[in-house]
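Pasting in a structure now, in C-alpha coordinates, and then I'll have a few things to ask.
For this view, one protein chain was removed and the others were kept in their places.
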Amino acid sequence: MSILTIDHLGIEIGHPLVHDLSLDLEPGRIQGLAGQSGSGKTLTSLAILGLLPRTARVSGSIHFGDRDLVGLTGRRLADIRGRHISMVFQDPSSSLHPQLTVGHQLTDHMRRHLGLGRRRAVERAVELLSQVKVPEPERALRRYPHQFSGGQRQRIAIAIAIACEPEVLLADEPTTALDVTVQAGILQLLRELVDERSLAVLLVTHDLGVMSAVADDIAVMRAGRIVERADRHTLFHSPRSDYTRTLLEALPGARHGGSDA
Amino acid sequence: MSATAHAPRRVPLRLRFRLPRAVRTPLGGIGLAVVLTWLVVALTARWWLPYDPLAQDLPRLQPPGATLLGTDGTGRDLFSRLMAGASVTIPLALLLVACSTVIGTVIGVAAGYFGGWADEVLMRLTDLFMAFPTTILAMVVAASLGPSLYNAVIAAVVVSWPQYARVTRSLVLSLRTRNFVVAARLLGSSPVRILARDIAPNIIGPTIVLATLDVGAAILLLSGLSFLGLGAQPPTPEWGSMISAAIEHFDAWWIGVFPGLAILSVVMAFNFLGDAMRDSLDPTSALGAGPDERPTGRDADAVADPQEGPRP
Partner (left out) sequence: MPETTRPAVLHAEDVSVVYPGRPPVVAVDGVSVTVHAGETVALVGESGSGKSSLGRALIGMEPVAGGTIEFDGRPVVPLGLRARAARDTAMQMVFQDPSTALNPRRPVGDQVRDGIRAAARRGVDVPDLPDLFGRVGLDPGSAGRRPREFSGGQQQRLVIARALAASPRLLIADEPISSLDASTQSSVADLMRRLVAEAGAGMLFISHDLSVVRRIADRVLVMYAGRIVEQGPTEQIWAAHRHPYTRALLGAIPVPDGEGRLPRAPSEEERATWREAAAFLD
(Lines give C-alpha, C1' and ligand atoms only; values in the text may rest on other atoms or scores of the structure.)
Protein backbone atom coordinates (compact mmCIF):
# COMPACT_ATOMS: atom_id res chain seq x y z
CA MET A 1 0.00 0.00 0.00
CA SER A 2 2.73 2.41 0.86
CA ILE A 3 4.34 4.11 -2.06
CA LEU A 4 7.42 5.43 -0.32
CA THR A 5 9.05 3.69 2.60
CA ILE A 6 11.74 5.25 4.76
CA ASP A 7 13.67 2.53 6.55
CA HIS A 8 15.94 3.21 9.51
CA LEU A 9 17.14 6.46 8.07
CA GLY A 10 20.14 8.06 9.72
CA ILE A 11 21.58 11.45 8.81
CA GLU A 12 24.86 12.78 10.07
CA ILE A 13 26.29 16.22 9.35
CA GLY A 14 29.26 16.56 11.59
CA HIS A 15 27.30 14.77 14.26
CA PRO A 16 24.21 12.56 14.10
CA LEU A 17 21.05 14.53 13.50
CA VAL A 18 18.50 11.91 12.56
CA HIS A 19 18.43 8.46 14.11
CA ASP A 20 16.79 5.28 12.96
CA LEU A 21 13.80 6.94 11.34
CA SER A 22 11.17 4.82 9.65
CA LEU A 23 8.08 6.20 7.99
CA ASP A 24 5.62 5.25 5.24
CA LEU A 25 3.79 7.42 2.77
CA GLU A 26 0.50 6.15 1.35
CA PRO A 27 -1.43 7.43 -1.66
CA GLY A 28 -4.36 9.65 -0.80
CA ARG A 29 -3.11 10.40 2.70
CA ILE A 30 -1.26 13.32 4.22
CA GLN A 31 1.45 12.15 6.58
CA GLY A 32 2.40 14.91 8.99
CA LEU A 33 5.90 15.20 10.40
CA ALA A 34 5.73 17.50 13.40
CA GLY A 35 8.50 18.85 15.57
CA GLN A 36 10.31 21.96 16.62
CA SER A 37 13.29 23.53 14.94
CA GLY A 38 16.29 21.26 15.26
CA SER A 39 14.19 18.11 15.48
CA GLY A 40 15.42 16.88 12.10
CA LYS A 41 12.10 16.97 10.27
CA THR A 42 13.30 19.17 7.43
CA LEU A 43 16.46 17.11 7.00
CA THR A 44 14.33 14.02 6.62
CA SER A 45 12.35 15.56 3.79
CA LEU A 46 15.49 16.82 2.08
CA ALA A 47 17.03 13.35 2.28
CA ILE A 48 14.24 11.89 0.19
CA LEU A 49 15.17 13.98 -2.82
CA GLY A 50 18.89 13.96 -2.22
CA LEU A 51 18.97 17.64 -1.27
CA LEU A 52 21.19 17.32 1.76
CA PRO A 53 24.54 19.15 1.82
CA ARG A 54 27.46 17.26 0.38
CA THR A 55 28.99 16.78 3.79
CA ALA A 56 26.00 14.78 4.98
CA ARG A 57 26.28 11.04 5.61
CA VAL A 58 23.09 9.09 5.10
CA SER A 59 22.44 5.56 6.27
CA GLY A 60 19.39 3.35 5.92
CA SER A 61 17.20 3.27 2.86
CA ILE A 62 14.30 5.06 1.23
CA HIS A 63 12.37 2.73 -1.04
CA PHE A 64 10.33 4.17 -3.86
CA GLY A 65 9.04 1.50 -6.13
CA ASP A 66 11.97 -0.76 -6.77
CA ARG A 67 14.54 1.97 -6.22
CA ASP A 68 16.47 2.98 -3.13
CA LEU A 69 16.71 6.75 -3.12
CA VAL A 70 19.60 6.85 -0.68
CA GLY A 71 22.77 7.35 -2.60
CA LEU A 72 20.96 7.85 -5.89
CA THR A 73 22.72 10.39 -8.08
CA GLY A 74 22.91 11.90 -11.48
CA ARG A 75 20.48 10.97 -14.20
CA ARG A 76 18.41 8.56 -12.18
CA LEU A 77 17.88 11.07 -9.39
CA ALA A 78 17.02 13.80 -11.90
CA ASP A 79 14.42 11.53 -13.49
CA ILE A 80 12.63 11.16 -10.18
CA ARG A 81 12.81 14.74 -8.99
CA GLY A 82 9.87 16.73 -10.23
CA ARG A 83 8.43 13.80 -12.10
CA HIS A 84 7.62 11.23 -9.44
CA ILE A 85 8.47 13.05 -6.26
CA SER A 86 8.10 16.83 -5.96
CA MET A 87 8.69 19.36 -3.25
CA VAL A 88 7.16 22.62 -2.11
CA PHE A 89 9.13 24.86 0.22
CA GLN A 90 8.37 27.42 2.85
CA ASP A 91 9.29 30.64 1.16
CA PRO A 92 7.63 31.04 -2.22
CA SER A 93 9.61 34.16 -3.00
CA SER A 94 12.87 32.26 -3.03
CA SER A 95 11.64 28.98 -4.45
CA LEU A 96 10.53 30.52 -7.72
CA HIS A 97 13.08 31.82 -10.19
CA PRO A 98 12.75 35.60 -10.12
CA GLN A 99 13.80 36.12 -13.70
CA LEU A 100 11.75 33.54 -15.54
CA THR A 101 8.08 33.94 -16.35
CA VAL A 102 5.65 31.71 -14.57
CA GLY A 103 4.81 30.05 -17.85
CA HIS A 104 8.42 29.25 -18.48
CA GLN A 105 8.88 27.73 -15.07
CA LEU A 106 5.78 25.60 -15.48
CA THR A 107 6.43 24.33 -18.97
CA ASP A 108 10.15 23.83 -18.61
CA HIS A 109 10.26 20.62 -16.70
CA MET A 110 6.97 19.36 -18.11
CA ARG A 111 8.63 19.32 -21.47
CA ARG A 112 11.70 17.64 -20.09
CA HIS A 113 9.95 14.94 -18.11
CA LEU A 114 6.87 14.37 -20.20
CA GLY A 115 8.31 15.22 -23.58
CA LEU A 116 5.42 17.55 -24.38
CA GLY A 117 5.52 19.89 -27.31
CA ARG A 118 5.38 23.60 -26.59
CA ARG A 119 1.73 24.16 -27.39
CA ARG A 120 0.56 21.17 -25.38
CA ALA A 121 2.74 22.22 -22.45
CA VAL A 122 1.24 25.70 -22.44
CA GLU A 123 -2.29 24.29 -22.53
CA ARG A 124 -1.48 22.10 -19.60
CA ALA A 125 0.09 25.01 -17.76
CA VAL A 126 -3.15 26.95 -18.05
CA GLU A 127 -5.11 23.94 -16.78
CA LEU A 128 -2.78 23.62 -13.81
CA LEU A 129 -3.03 27.28 -12.87
CA SER A 130 -6.81 27.08 -12.92
CA GLN A 131 -6.70 23.99 -10.76
CA VAL A 132 -4.70 25.82 -8.16
CA LYS A 133 -7.03 28.78 -8.55
CA VAL A 134 -4.62 31.40 -9.78
CA PRO A 135 -6.82 34.05 -11.42
CA GLU A 136 -6.53 34.74 -15.18
CA PRO A 137 -4.22 31.82 -15.95
CA GLU A 138 -3.39 32.79 -19.54
CA ARG A 139 -2.16 36.21 -18.50
CA ALA A 140 -0.42 34.77 -15.47
CA LEU A 141 1.80 32.68 -17.71
CA ARG A 142 3.45 35.77 -19.06
CA ARG A 143 4.04 37.36 -15.65
CA TYR A 144 6.95 37.14 -13.25
CA PRO A 145 6.81 35.84 -9.69
CA HIS A 146 7.23 39.24 -8.06
CA GLN A 147 3.99 40.36 -9.64
CA PHE A 148 2.01 37.89 -7.54
CA SER A 149 1.15 37.88 -3.86
CA GLY A 150 2.74 35.41 -1.46
CA GLY A 151 -0.27 33.14 -1.47
CA GLN A 152 -0.48 33.10 -5.24
CA ARG A 153 3.22 32.36 -5.50
CA GLN A 154 2.76 29.37 -3.28
CA ARG A 155 -0.11 28.19 -5.47
CA ILE A 156 2.18 28.54 -8.47
CA ALA A 157 4.85 26.57 -6.67
CA ILE A 158 2.30 23.85 -6.02
CA ALA A 159 1.22 23.91 -9.65
CA ILE A 160 4.82 23.42 -10.72
CA ALA A 161 5.17 20.59 -8.24
CA ILE A 162 2.16 18.67 -9.51
CA ALA A 163 2.69 19.48 -13.18
CA CYS A 164 4.20 16.12 -14.01
CA GLU A 165 1.64 14.22 -11.96
CA PRO A 166 4.00 12.97 -9.29
CA GLU A 167 3.02 10.22 -6.93
CA VAL A 168 4.57 11.91 -3.93
CA LEU A 169 4.58 15.52 -2.79
CA LEU A 170 6.86 16.78 -0.04
CA ALA A 171 5.76 20.01 1.60
CA ASP A 172 8.13 21.71 4.03
CA GLU A 173 6.32 24.36 6.07
CA PRO A 174 4.26 25.31 3.00
CA THR A 175 2.06 27.83 4.79
CA THR A 176 4.28 29.11 7.60
CA ALA A 177 5.27 32.25 5.74
CA LEU A 178 1.68 33.08 4.74
CA ASP A 179 -1.06 35.06 6.40
CA VAL A 180 -3.65 32.97 8.15
CA THR A 181 -6.44 33.89 5.71
CA VAL A 182 -4.21 32.91 2.83
CA GLN A 183 -3.07 29.75 4.59
CA ALA A 184 -6.65 28.57 4.80
CA GLY A 185 -6.89 28.59 1.02
CA ILE A 186 -3.65 26.69 0.54
CA LEU A 187 -4.64 24.04 3.05
CA GLN A 188 -7.92 23.58 1.26
CA LEU A 189 -6.08 23.25 -2.05
CA LEU A 190 -3.74 20.68 -0.58
CA ARG A 191 -6.59 18.58 0.69
CA GLU A 192 -8.38 18.74 -2.66
CA LEU A 193 -5.28 17.68 -4.56
CA VAL A 194 -4.72 14.73 -2.29
CA ASP A 195 -8.33 13.58 -2.45
CA GLU A 196 -8.63 13.99 -6.22
CA ARG A 197 -5.29 12.64 -7.32
CA SER A 198 -4.42 10.13 -4.61
CA LEU A 199 -1.20 12.02 -3.98
CA ALA A 200 0.93 10.83 -1.11
CA VAL A 201 1.98 13.87 0.87
CA LEU A 202 4.61 14.36 3.52
CA LEU A 203 3.72 17.54 5.38
CA VAL A 204 6.52 18.88 7.53
CA THR A 205 5.51 21.63 9.95
CA HIS A 206 5.79 22.75 13.54
CA ASP A 207 2.29 24.17 13.46
CA LEU A 208 -0.06 21.78 15.23
CA GLY A 209 -3.06 23.76 14.09
CA VAL A 210 -2.15 23.05 10.48
CA MET A 211 -1.58 19.40 11.34
CA SER A 212 -4.96 19.21 12.91
CA ALA A 213 -6.60 20.70 9.83
CA VAL A 214 -5.13 18.53 7.09
CA ALA A 215 -2.93 15.70 8.30
CA ASP A 216 -4.33 12.16 8.35
CA ASP A 217 -1.45 10.63 10.26
CA ILE A 218 1.09 12.44 12.37
CA ALA A 219 4.59 11.50 13.49
CA VAL A 220 6.19 13.68 16.16
CA MET A 221 9.94 14.18 16.01
CA ARG A 222 12.27 15.19 18.74
CA ALA A 223 16.06 15.38 18.58
CA GLY A 224 16.21 13.33 15.41
CA ARG A 225 13.86 10.55 16.43
CA ILE A 226 10.20 9.85 16.04
CA VAL A 227 8.80 9.78 19.55
CA GLU A 228 5.20 9.12 18.65
CA ARG A 229 3.12 8.27 15.63
CA ALA A 230 -0.63 8.03 15.46
CA ASP A 231 -3.58 9.03 13.36
CA ARG A 232 -4.63 12.60 13.82
CA HIS A 233 -7.55 12.08 16.15
CA THR A 234 -5.66 9.80 18.49
CA LEU A 235 -2.64 12.05 18.65
CA PHE A 236 -4.64 15.06 19.73
CA HIS A 237 -7.03 13.29 22.06
CA SER A 238 -4.93 10.56 23.63
CA PRO A 239 -1.25 11.21 23.05
CA ARG A 240 0.97 8.56 24.53
CA SER A 241 4.29 10.34 24.77
CA ASP A 242 4.96 12.98 27.41
CA TYR A 243 6.68 15.12 24.81
CA THR A 244 3.58 15.22 22.65
CA ARG A 245 1.52 16.08 25.66
CA THR A 246 3.74 19.00 26.58
CA LEU A 247 3.66 20.22 22.98
CA LEU A 248 -0.11 20.21 23.05
CA GLU A 249 -0.22 21.91 26.40
CA ALA A 250 2.11 24.63 25.16
CA LEU A 251 -0.46 25.65 22.57
CA PRO A 252 -1.91 29.04 23.36
CA GLY A 253 -5.45 27.81 22.99
CA ALA A 254 -5.06 24.91 25.36
CA ARG A 255 -6.66 25.13 28.75
CA HIS A 256 -3.39 25.00 30.60
CA GLY A 257 -1.50 26.34 27.61
CA GLY A 258 1.97 27.78 27.95
CA SER A 259 3.96 27.87 31.11
CA ASP A 260 3.90 30.58 33.69
CA ALA A 261 7.57 31.31 33.20
CA MET B 1 23.80 39.68 44.93
CA SER B 2 26.66 41.79 43.71
CA ALA B 3 26.37 45.48 43.08
CA THR B 4 28.24 45.27 39.81
CA ALA B 5 25.14 46.28 37.93
CA HIS B 6 25.55 49.83 39.17
CA ALA B 7 29.19 50.36 38.34
CA PRO B 8 29.48 51.29 34.67
CA ARG B 9 32.07 48.94 33.29
CA ARG B 10 34.45 50.02 30.60
CA VAL B 11 34.62 47.19 28.19
CA PRO B 12 37.75 47.20 26.03
CA LEU B 13 37.08 47.01 22.33
CA ARG B 14 38.09 43.47 21.66
CA LEU B 15 39.35 42.70 18.23
CA ARG B 16 38.18 39.13 18.15
CA PHE B 17 39.22 38.17 14.73
CA ARG B 18 39.00 34.86 13.01
CA LEU B 19 42.56 34.60 11.83
CA PRO B 20 43.13 31.11 13.17
CA ARG B 21 40.26 29.59 11.25
CA ALA B 22 41.20 31.41 8.07
CA VAL B 23 44.62 29.88 7.86
CA ARG B 24 43.45 26.37 8.44
CA THR B 25 42.78 26.12 4.73
CA PRO B 26 45.70 25.12 2.51
CA LEU B 27 45.70 28.36 0.52
CA GLY B 28 45.22 30.52 3.57
CA GLY B 29 48.04 28.75 5.31
CA ILE B 30 50.36 29.12 2.34
CA GLY B 31 49.44 32.76 2.03
CA LEU B 32 50.16 33.44 5.65
CA ALA B 33 53.41 31.52 5.56
CA VAL B 34 54.71 33.38 2.53
CA VAL B 35 53.60 36.74 3.89
CA LEU B 36 55.28 36.09 7.21
CA THR B 37 58.45 34.95 5.49
CA TRP B 38 58.64 38.09 3.42
CA LEU B 39 57.87 40.23 6.47
CA VAL B 40 60.73 38.63 8.32
CA VAL B 41 62.97 39.23 5.33
CA ALA B 42 61.85 42.83 5.10
CA LEU B 43 62.59 43.43 8.76
CA THR B 44 65.87 41.59 9.08
CA ALA B 45 67.43 41.72 5.61
CA ARG B 46 70.03 44.29 6.42
CA TRP B 47 71.71 42.01 8.87
CA TRP B 48 72.29 38.98 6.73
CA LEU B 49 72.66 40.16 3.16
CA PRO B 50 75.62 38.47 1.56
CA TYR B 51 76.57 41.60 -0.35
CA ASP B 52 75.92 45.31 -0.09
CA PRO B 53 72.93 45.95 -2.32
CA LEU B 54 74.33 49.27 -3.40
CA ALA B 55 77.96 48.31 -3.98
CA GLN B 56 78.83 47.93 -7.61
CA ASP B 57 81.98 45.94 -7.21
CA LEU B 58 81.02 42.54 -8.55
CA PRO B 59 81.52 41.34 -12.11
CA ARG B 60 78.59 42.54 -14.17
CA LEU B 61 75.85 40.45 -15.73
CA GLN B 62 76.82 37.21 -14.07
CA PRO B 63 74.17 34.52 -14.46
CA PRO B 64 72.92 32.71 -11.33
CA GLY B 65 75.60 30.37 -10.11
CA ALA B 66 78.56 32.41 -9.05
CA THR B 67 76.35 34.44 -6.79
CA LEU B 68 72.98 33.06 -5.76
CA LEU B 69 70.88 34.88 -8.31
CA GLY B 70 73.51 36.54 -10.42
CA THR B 71 74.48 40.16 -10.80
CA ASP B 72 72.91 43.06 -12.66
CA GLY B 73 74.19 45.49 -15.25
CA THR B 74 76.16 47.57 -12.77
CA GLY B 75 77.75 44.77 -10.82
CA ARG B 76 75.36 44.54 -7.89
CA ASP B 77 74.33 41.22 -6.39
CA LEU B 78 70.79 40.47 -7.41
CA PHE B 79 69.89 38.36 -4.40
CA SER B 80 70.95 41.08 -1.98
CA ARG B 81 69.05 43.69 -3.91
CA LEU B 82 66.02 41.45 -4.03
CA MET B 83 65.96 40.95 -0.27
CA ALA B 84 66.70 44.61 0.35
CA GLY B 85 63.91 45.46 -2.04
CA ALA B 86 61.52 43.61 0.22
CA SER B 87 62.31 46.00 3.02
CA VAL B 88 61.57 48.88 0.69
CA THR B 89 58.42 47.73 -1.05
CA ILE B 90 56.56 45.78 1.57
CA PRO B 91 56.60 48.24 4.46
CA LEU B 92 55.68 51.07 2.12
CA ALA B 93 52.85 49.05 0.63
CA LEU B 94 51.53 48.32 4.10
CA LEU B 95 51.84 51.99 5.02
CA LEU B 96 50.00 52.92 1.87
CA VAL B 97 47.17 50.52 2.61
CA ALA B 98 46.97 51.64 6.22
CA CYS B 99 46.66 55.29 5.23
CA SER B 100 44.08 54.58 2.56
CA THR B 101 42.09 52.46 4.96
CA VAL B 102 42.03 55.08 7.66
CA ILE B 103 41.14 57.95 5.35
CA GLY B 104 38.58 55.95 3.40
CA THR B 105 36.98 54.44 6.48
CA VAL B 106 36.59 57.74 8.27
CA ILE B 107 35.00 59.30 5.21
CA GLY B 108 32.80 56.27 4.62
CA VAL B 109 31.57 56.13 8.20
CA ALA B 110 30.83 59.85 8.23
CA ALA B 111 28.90 59.61 4.99
CA GLY B 112 27.05 56.46 5.97
CA TYR B 113 26.13 57.35 9.52
CA PHE B 114 25.27 61.02 9.21
CA GLY B 115 23.67 60.90 5.82
CA GLY B 116 22.06 63.98 4.42
CA TRP B 117 24.28 66.59 2.86
CA ALA B 118 27.41 65.16 4.51
CA ASP B 119 26.78 61.97 2.62
CA GLU B 120 26.18 63.82 -0.65
CA VAL B 121 29.29 65.95 -0.39
CA LEU B 122 31.57 63.12 0.69
CA MET B 123 30.30 60.72 -1.89
CA ARG B 124 30.66 63.19 -4.73
CA LEU B 125 34.20 63.76 -3.55
CA THR B 126 34.77 60.03 -3.57
CA ASP B 127 33.25 59.73 -7.02
CA LEU B 128 35.54 62.46 -8.22
CA PHE B 129 38.64 60.62 -7.13
CA MET B 130 37.34 57.32 -8.41
CA ALA B 131 36.67 58.79 -11.81
CA PHE B 132 40.32 59.14 -12.60
CA PRO B 133 42.20 56.18 -13.99
CA THR B 134 44.31 55.00 -11.10
CA THR B 135 47.70 54.85 -12.71
CA ILE B 136 47.37 58.10 -14.59
CA LEU B 137 46.27 60.04 -11.54
CA ALA B 138 49.10 58.51 -9.56
CA MET B 139 51.48 59.46 -12.31
CA VAL B 140 50.22 63.02 -12.36
CA VAL B 141 50.54 63.41 -8.62
CA ALA B 142 53.94 61.79 -8.52
CA ALA B 143 55.18 63.83 -11.43
CA SER B 144 53.99 67.09 -9.94
CA LEU B 145 55.41 66.31 -6.52
CA GLY B 146 58.67 65.15 -7.96
CA PRO B 147 59.71 61.55 -8.50
CA SER B 148 60.54 59.88 -5.21
CA LEU B 149 59.34 56.80 -3.42
CA TYR B 150 57.54 58.74 -0.74
CA ASN B 151 55.74 60.88 -3.26
CA ALA B 152 54.74 57.71 -5.01
CA VAL B 153 53.18 56.51 -1.77
CA ILE B 154 51.29 59.78 -1.44
CA ALA B 155 50.09 59.48 -4.99
CA ALA B 156 48.99 55.92 -4.38
CA VAL B 157 47.04 56.85 -1.25
CA VAL B 158 45.22 59.53 -3.20
CA VAL B 159 43.90 56.96 -5.65
CA SER B 160 43.35 54.11 -3.21
CA TRP B 161 41.18 55.55 -0.45
CA PRO B 162 37.89 55.87 -2.42
CA GLN B 163 37.16 52.15 -2.48
CA TYR B 164 37.34 52.00 1.29
CA ALA B 165 34.98 54.93 1.57
CA ARG B 166 32.45 53.21 -0.63
CA VAL B 167 32.63 49.85 1.04
CA THR B 168 32.58 51.30 4.53
CA ARG B 169 29.66 53.55 3.69
CA SER B 170 27.54 50.68 2.46
CA LEU B 171 28.46 48.59 5.49
CA VAL B 172 27.46 51.44 7.78
CA LEU B 173 24.21 52.00 5.89
CA SER B 174 23.20 48.41 6.36
CA LEU B 175 24.26 48.43 10.00
CA ARG B 176 22.38 51.61 10.75
CA THR B 177 19.03 50.01 10.06
CA ARG B 178 19.78 46.88 12.01
CA ASN B 179 17.67 46.56 15.07
CA PHE B 180 20.49 46.54 17.57
CA VAL B 181 21.57 49.96 16.39
CA VAL B 182 17.98 51.19 16.58
CA ALA B 183 17.78 49.74 20.07
CA ALA B 184 20.87 51.67 21.08
CA ARG B 185 19.33 54.86 19.78
CA LEU B 186 16.12 54.15 21.65
CA LEU B 187 18.16 53.83 24.82
CA GLY B 188 19.56 57.30 24.34
CA SER B 189 23.10 56.33 23.37
CA SER B 190 25.06 59.18 21.85
CA PRO B 191 26.25 58.90 18.24
CA VAL B 192 29.84 58.57 19.43
CA ARG B 193 28.95 55.66 21.63
CA ILE B 194 26.98 53.97 18.89
CA LEU B 195 29.82 54.40 16.43
CA ALA B 196 32.32 53.01 18.87
CA ARG B 197 30.34 50.09 20.21
CA ASP B 198 27.92 49.09 17.52
CA ILE B 199 29.27 50.29 14.19
CA ALA B 200 33.05 50.04 14.45
CA PRO B 201 33.36 46.46 15.73
CA ASN B 202 31.10 45.24 12.97
CA ILE B 203 32.99 46.85 10.15
CA ILE B 204 36.50 45.99 11.23
CA GLY B 205 36.37 42.46 9.90
CA PRO B 206 35.34 43.23 6.31
CA THR B 207 37.64 46.25 6.26
CA ILE B 208 40.67 44.21 7.22
CA VAL B 209 39.83 41.69 4.53
CA LEU B 210 39.57 44.44 1.95
CA ALA B 211 42.86 45.91 3.11
CA THR B 212 44.64 42.57 2.92
CA LEU B 213 43.40 41.98 -0.57
CA ASP B 214 44.52 45.49 -1.43
CA VAL B 215 48.14 45.02 -0.39
CA GLY B 216 48.84 43.15 -3.58
CA ALA B 217 47.41 45.99 -5.64
CA ALA B 218 49.43 48.46 -3.60
CA ILE B 219 52.63 46.60 -4.30
CA LEU B 220 51.83 46.50 -7.99
CA LEU B 221 51.04 50.19 -8.00
CA LEU B 222 54.25 51.15 -6.24
CA SER B 223 56.32 48.86 -8.41
CA GLY B 224 54.58 50.19 -11.46
CA LEU B 225 55.29 53.78 -10.57
CA SER B 226 58.91 52.89 -9.85
CA PHE B 227 59.12 51.03 -13.13
CA LEU B 228 58.06 54.24 -14.87
CA GLY B 229 60.67 56.18 -13.01
CA LEU B 230 58.19 58.03 -10.84
CA GLY B 231 58.84 56.17 -7.63
CA ALA B 232 62.03 54.77 -6.28
CA GLN B 233 65.04 56.45 -7.79
CA PRO B 234 68.31 54.69 -8.46
CA PRO B 235 70.16 53.33 -6.65
CA THR B 236 67.33 52.34 -4.27
CA PRO B 237 66.68 48.62 -4.65
CA GLU B 238 62.99 48.38 -5.51
CA TRP B 239 61.54 45.52 -7.46
CA GLY B 240 59.70 47.64 -10.01
CA SER B 241 62.68 49.75 -10.87
CA MET B 242 64.82 46.62 -11.00
CA ILE B 243 62.54 45.26 -13.69
CA SER B 244 62.78 48.53 -15.54
CA ALA B 245 66.54 48.39 -15.44
CA ALA B 246 66.41 44.87 -16.86
CA ILE B 247 65.05 46.12 -20.17
CA GLU B 248 68.48 47.15 -21.30
CA HIS B 249 69.85 43.65 -20.75
CA PHE B 250 67.27 41.39 -22.28
CA ASP B 251 69.43 38.32 -22.54
CA ALA B 252 70.42 38.59 -18.91
CA TRP B 253 67.00 37.23 -18.09
CA TRP B 254 67.66 36.88 -14.35
CA ILE B 255 67.76 40.61 -13.78
CA GLY B 256 64.07 41.05 -14.57
CA VAL B 257 62.63 37.62 -13.86
CA PHE B 258 63.57 37.33 -10.21
CA PRO B 259 62.12 40.68 -9.14
CA GLY B 260 59.06 39.77 -11.14
CA LEU B 261 58.73 36.47 -9.33
CA ALA B 262 59.19 38.23 -6.02
CA ILE B 263 56.33 40.61 -6.78
CA LEU B 264 54.23 37.67 -7.94
CA SER B 265 54.82 35.69 -4.80
CA VAL B 266 54.03 38.50 -2.39
CA VAL B 267 50.91 39.63 -4.24
CA MET B 268 49.58 36.09 -4.51
CA ALA B 269 50.32 35.40 -0.87
CA PHE B 270 48.37 38.44 0.30
CA ASN B 271 45.54 37.52 -2.02
CA PHE B 272 45.34 33.96 -0.70
CA LEU B 273 45.41 35.26 2.82
CA GLY B 274 42.75 37.86 2.12
CA ASP B 275 40.51 35.33 0.37
CA ALA B 276 40.80 32.90 3.25
CA MET B 277 39.97 35.65 5.73
CA ARG B 278 36.98 36.74 3.70
CA ASP B 279 35.67 33.19 3.48
CA SER B 280 35.98 32.78 7.20
CA LEU B 281 33.82 35.85 7.72
CA ASP B 282 31.21 34.79 5.20
CA PRO B 283 28.28 33.08 6.86
CA THR B 284 27.32 31.21 3.72
CA SER B 285 30.65 29.59 3.01
CA ALA B 286 31.61 26.21 4.38
CA LEU B 287 34.50 27.81 6.18
CA GLY B 288 32.63 30.59 7.85
CA ALA B 289 30.77 30.05 11.08
CA GLY B 290 28.71 33.10 10.39
CA PRO B 291 29.83 36.14 12.34
CA ASP B 292 28.07 35.47 15.61
CA GLU B 293 24.65 35.48 14.08
CA ARG B 294 23.75 31.84 13.90
CA PRO B 295 22.64 30.82 17.36
CA THR B 296 24.44 27.79 18.67
CA GLY B 297 22.17 27.30 21.65
CA ARG B 298 19.27 24.91 21.18
CA ASP B 299 15.60 25.49 21.75
CA ALA B 300 15.01 21.79 21.27
CA ASP B 301 14.07 21.26 24.86
CA ALA B 302 12.28 24.52 25.33
CA VAL B 303 9.04 22.72 26.00
CA ALA B 304 10.57 20.43 28.58
CA ASP B 305 12.30 23.17 30.55
CA PRO B 306 11.13 26.69 29.77
CA GLN B 307 13.62 28.09 32.25
CA GLU B 308 16.54 26.78 30.24
CA GLY B 309 19.86 28.44 30.77
CA PRO B 310 22.47 28.89 28.07
CA ARG B 311 23.89 25.70 26.66
CA PRO B 312 27.58 25.08 27.29
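Letters A and B mark the chains in the order given here, with residues in each chain numbered from 1 onward.
To be clear about the criterion, a residue touches a chain if its C-beta (ideal position, glycine included) is under 8 Å from a C-beta of that chain, and two chains touch if they have at least 3 such contacts.
Computed from a predicted model, the values in this text were never measured in an experiment.
*Asks:* Of the listed residues B:Pro26, B:Pro50, B:Gly146 or B:Pro201, which contacts the missing chain in the full complex?
*Replies:* Only one of B:Pro26, B:Pro50, B:Gly146 or B:Pro201 touches the chain omitted from view, namely B:Pro201.
*Asks:* Touching the left-out chain: which of B:Arg24, B:Arg46 or B:Arg185?
*Replies:* Selected residue, touching the omitted chain: B:Arg185.
*Asks:* So which of A:Leu77, A:Leu114, A:Ile162 or A:Leu251 would be touching the chain we can't see?
*Replies:* With A:Leu77, A:Leu114, A:Ile162 or A:Leu251 as choices, the missing chain is touched by A:Leu251.
*Asks:* Decide which residue listed in A:His63, A:Arg111 or A:Arg232 touches the omitted chain of the complex.
*Replies:* Hidden-chain contact among the options goes to A:Arg232.
*Asks:* Decide which residue listed in A:Leu96, A:Ala125, A:Ala140 or A:Leu187 touches the omitted chain of the complex.
*Replies:* From the options A:Leu96, A:Ala125, A:Ala140 or A:Leu187, the contact with the absent chain belongs to A:Leu187.
*Asks:* Footprint of the hidden chain on subunit B, which residues?
*Replies:* Given the touch definition above, subunit B has residues 1-6, 8-9, 11, 14, 16, 114, 178-180, 182-191, 197-198, 201-202, 290-299, 302-303, 306-311 touching the missing chain.
*Asks:* Just checking the interface: what residues of subunit A touch the absent partner chain?
*Replies:* That gives, for subunit A, the contact residues 36-37, 135, 150, 179-185, 187-188, 191, 206-214, 216, 232-237, 246-248, 250-253, 257-261.
As a convention for this text, only the chains that are shown with their structure count from here on.
*Asks:* Could you state the distance in Å from the CA-based centre of subunit A to that of subunit B?
*Replies:* 48
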